[in-house]
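Removed: one protein chain of the complex. Kept in place: all other protein chains.
So that you can tell them apart, the chains are marked A, B and C in the order they are listed, and the count of residues begins at 1 in each.
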Amino acid sequence: MTSRKYQNCIEACLDCAQACEHCADACLGESDVQKMADCIRTDRDCATMCWTAVALMSRESNFSAQTCQLLAELCEACASECERHDMQHCQDCATACRKCAAECREMAGVGA
Amino acid sequence: MTSRKYQNCIEACLDCAQACEHCADACLGESDVQKMADCIRTDRDCATMCWTAVALMSRESNFSAQTCQLLAELCEACASECERHDMQHCQDCATACRKCAAECREMAGVGA
Amino acid sequence: MTSRKYQNCIEACLDCAQACEHCADACLGESDVQKMADCIRTDRDCATMCWTAVALMSRESNFSAQTCQLLAELCEACASECERHDMQHCQDCATACRKCAAECREMAGVGA
Partner (left out) sequence: MTSRKYQNCIEACLDCAQACEHCADACLGESDVQKMADCIRTDRDCATMCWTAVALMSRESNFSAQTCQLLAELCEACASECERHDMQHCQDCATACRKCAAECREMAGVGA
């Protein structure tokens, strides 16, 4: 595919969205699901906003930057929650979320 | 709002989507979340497809009927899972899913 | 359906999303589509964010308020663009957008 505007940020969002969807599903398969309830909640919200951000960036929406700025906050919240759990899917998700947050802030032109 | 094509089906989908999103969230707050894992899974999938179907119908997409036909199957699966649980949010969700399935089949021109 | 948190805002978002999807489609059927290009663009973005906001509110997400605050800005932008055109679908869409913006601001606790 030809290079696209925002491509780094888009890829970080796509990776993050998939990590969140996968983490939520894997959390539902854990033995102590109750402990994972907040993780599943933040995963869902973060994934939803990732898909939204990617859709807007792909069409070079004027609202891409503001959406990414908001997404960065969801990513940080999701990462903080995921980091509280030792499972690999949570750790992977936290990494993807932190990376996505950084790319989103850079894209939105707001510093860390 | 002015009357729209597919309006009955759209309203049933919107009601179903909200019921599924709410049910998934309420399931995460139950004491035995593990027992609710499959319910949360079908809720998520059914909600996702409801939002998709509503978006397509709202823009009178050529693929509205096929999407509704697929959605009817997700609704039935979600209703069957929800009916296994006594909580009010599950029972409400099952009702919304059954109604949505019926409207989707009618919209798609396939009999029950 | 039982009363839900944020129900006024959810309903305004759903009405707005449908109006935007419909307006974009109707714009594509106008004789001078080129003049409608920006209207179609803002319609798409506004609809996308409406669906996102409704999904988050339906599950009582912690990020509902921030999402609605952002959505209010998209709604205002979309309304301003729609108001530049005389077609009924644009006028209806502008009305739905203004109403959604007001409900979103109230829900987010930010004044007009």
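Things worth noting here:
Convention: a contact is a pair of C-beta atoms (placed from the backbone, for glycine too) under 8 Å apart; a residue touches a chain by one contact, two chains touch by 3 or more.
The shown structure was predicted, so the numbers you read here are calculated from the model rather than taken from an experiment.
For the options B:Q7, B:Q34 or B:T52, the residue in contact with the chain missing from this view is B:T52.
From the options B:Q7, B:Q34, B:S61 or B:T95, the residue with contact to the unseen chain in the full assembly is B:S61. Mapped onto chain B, contacts with the missing chain fall at residues 41, 44-45, 48-49, 52, 55-56, 59, 61-63, 66-67, 70, 73-74, 77. Taking the whole complex into account, chain A touches the unshown chain at residues 1-2, 4, 10, 14-15, 17-19, 21-22, 24-25, 47, 51, 54-55, 58-60, 92, 96.
Contact between chain C and the unshown chain involves residues 24-25, 28-29, 31-34, 36-37, 40-41, 44.
To be clear about the criterion, only the chains that are shown with their structure count from here on.
In terms of their C-alpha centroids, the spacing between chain A and chain C amounts to 24 Å. Looking at chain A, residues 41, 44 sit in touch with two or more other chains.
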